[in-house]
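Note that this complex is displayed minus one protein chain, with the remaining chains in position.
Right after this comes subunit A.
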Amino acid sequence: MSGGRDAGSLGISLGGGGNGSASGLTIGNGDAAGGSNAGNAAPFFIPSYLRGTRYADRLEEHRRVQMAAQREKDMQAAQVAQASGGAHQTQQHQLGSSIGGHGFGGFRRSPHSSAPGSLSTSGSSANLHKLGGPAGPQSGPAAGSHRGLAHDVIERAPPSLVDDAPAPLPSRWSETDKYSGLEIVDADGLELRYTPAGKTHSDEAAAVRADHAMPRACGVYYFEVTMLSKSKEGLVGIGFSGPKVPLSRLPGWEPDSWAYHGDDGYVFCCTVSGKNYGPRFGTADVVGCGINFRTGEVFFTKNGNDLGVTFDKVKHDKLFPSVGMKRPGEHLKVNFGKDPFVFDIDGKMETQKRIIHEDIHNTSVVPLYPPAKKLGERALIHELVAQFLAHDGYVETARAFAQEVRQESKAMKDLLGNGSSTGERFLEPVEDEDAVNRQKIRAAILEGDVDKALAYTDQYYPSVLRENENIYFKLRCRKFIEMIRRCTELQIAAAAAAEGRPESFTVNPTRRHNAAATATAAANGHGAPPDDYDVFDSQMELDDHVASNGTAATNGRRGGGGASGGTMSAQPTKLELLSSAAAAGSSGGAGAGVGGGEGEDDLATLTARELHSRYSRLLAATIGYGQELKAEFAEDPRREVKRALEDTFALIAYPDARESALGHLLEEEGRVPVAEELNAAVLVSLGRCSAAALERVVGQCEVLVQEVCDEGGQGAFVNVKRDFLRG
């Protein structure tokens, strides 16, 4: 993500949409909105102690969505502007995508958010057609923006999690929620000076609140104030107050306000009579104020030292950071977390988190799963894992797992003489034909053979692709990407061979490892006798025949390599190349062994010219396929479809697509979401739940965390994804 353009759009969107609370509303309307947006709008930051929390993730997700929306608007504007000029279409795609950097990411994400509806009913994509259809052909550029708006409403599913935008963090002093005489010195709204006009009343003071309340969902909130200079008495109060507390008094003196005062070191809790607490503070001191929403405890720090808990049971809602001062000449600056803190609040947060996680660690799962009382937690996890493997069609794994668990228990069962205490009854996977079929389809996609996956799907579940057009489209796009992948590989190989460096093109070891694993996957996946391959086999023989006419060396080499499952992985490639080459009107033998895995070994033995001619033919086939694809979906009004097509086509334009801004599209990881989405659709078509129990456990956790988090409860210290899935 780069470039000033993003920063600009961020500024605009945050300035416009970020202000939820009553007191903050005015900032955008004040001097900030009038002048330069980019400069004055609140910068995005995550205070160090909140990094990695669920709240911070939500903030970032929210920002991402806003930026994507902004980028979309920018691009549409650019499209409208360019539509009159015409011609430069490819260039524009490149531009748009490289600015975004994650153009395709948006597309790939959409399955997760928009698929569920369409999967179960197959209705939503049809609706989209209806809605989008009439608008499309009617008019040219002008309809573009209209269409975009309509689809914003329909297509944009809530961002990954179901909850709304998170409560914003305090980011600056409020321009309006501030007593007269207090002057905000800097553009960032952090520095304050007290310069009252005329003589001040003896009882009068001046306070200000931050633009937003301290969000309880943070779990802990903390900010620091640096005293830049002070009056003689140093009558400054640092703390927080509710939205209605009068600003003509120091915080702490009024109900619903709490503060630590610099002149006497007292703390005040909603009353004018304070209690002795800490040292006095003055010029150059850094005073911190923190609240733990879980315990309701408030503490202050001075110059990095924790002064201890002073208030507890502060459970009020909507508390704003606040400072007040009583004498002219006071000058201070606040840090709401954009800069590093003096006090080690990160450590304190970590301790809080550890307490909660310790508590979680010691929780019994028996209420969740009563049999665990007798069988132990282990039984629950075994069942979850076994059910997941069966549900998702990992047939071989499920079998191996059951076997290993059985072995493990055997020793102990022997010891007992009977099988009384270990209950593994559930682990035996049911032989399930569908699971085998689904695994075949998955394996095909994971090894990059989309055609095979399409063929299997048509054979076993003919209705699925018809009813899930979006998945069908993604598969077709993925096939195109796979062809480009191979083109790129061939091209690099050809270039390397031309320079007499046959090995230099070799892909990195990880890739090779993956390819090998995939080959095994294919072999394992197709546990059934390879009847299904009959049609491929004949073609392969044909291929070999053609190839052997070419180079004897190649032939011999391939014969050796094909012995261990290599044949499996070679076939699909040929099949696919056959069909694509046929589309381009060239002879079929060209692409033999061009794909991942063992095919790369073959490449090394070919001459530069052979490689180059293969490359040319494959490129022609790829472009032919691309045109076909474009023609098939050209009329599709869906924005995500258009976007995917554009991004995918932009790949062709690069000399080495892997190095381009869209290079991530070519990664093998991109196969996984497509494979999983298809698998889920098949499950739904079989009338099965698309989620395994393990996924439901995660889903329940996410929803429950939302429930127990927002009042700043213990859930604030739990981030399911980071702490429990990936941690």
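Please note the rule applied: contacts are C-beta pairs under 8 Å (C-beta built on N, C-alpha and C of every residue); 3 or more make two chains touch, one makes a residue touch a chain; residues count from 1.
What we mean here is this: contacts and distances are computed from a predicted model.
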item: Candidate names "RNA polymerase II transcription factor B subunit 2", "Small ribosomal subunit protein uS5m", "UBC core domain-containing protein" or "CTLH/CRA C-terminal to lish motif domain-containing protein"; UniProt protein name, chain not shown; value: "CTLH/CRA C-terminal to lish motif domain-containing protein"
item: Option touching the unshown chain, where A:A165, A:V365 or A:I652 are the choices; value: A:V365
item: Contacting the left-out chain in the complete assembly, out of A:T53, A:N335 or A:Q439; value: A:Q439
item: Those residues of subunit A which, in the complete complex, touch the missing chain; value: 112-113, 116, 158, 160-162, 357, 359-371, 376-381, 383-385, 387-392, 394-397, 399-401, 403-405, 408, 411-412, 415-416, 421, 423, 425-426, 428-430, 432, 439, 442-443, 446-447, 513-514, 517-518, 520-521, 524-525, 668-669, 671-673, 676, 683, 687-689, 691-708, 711, 713-715, 718, 720-721, 724-727
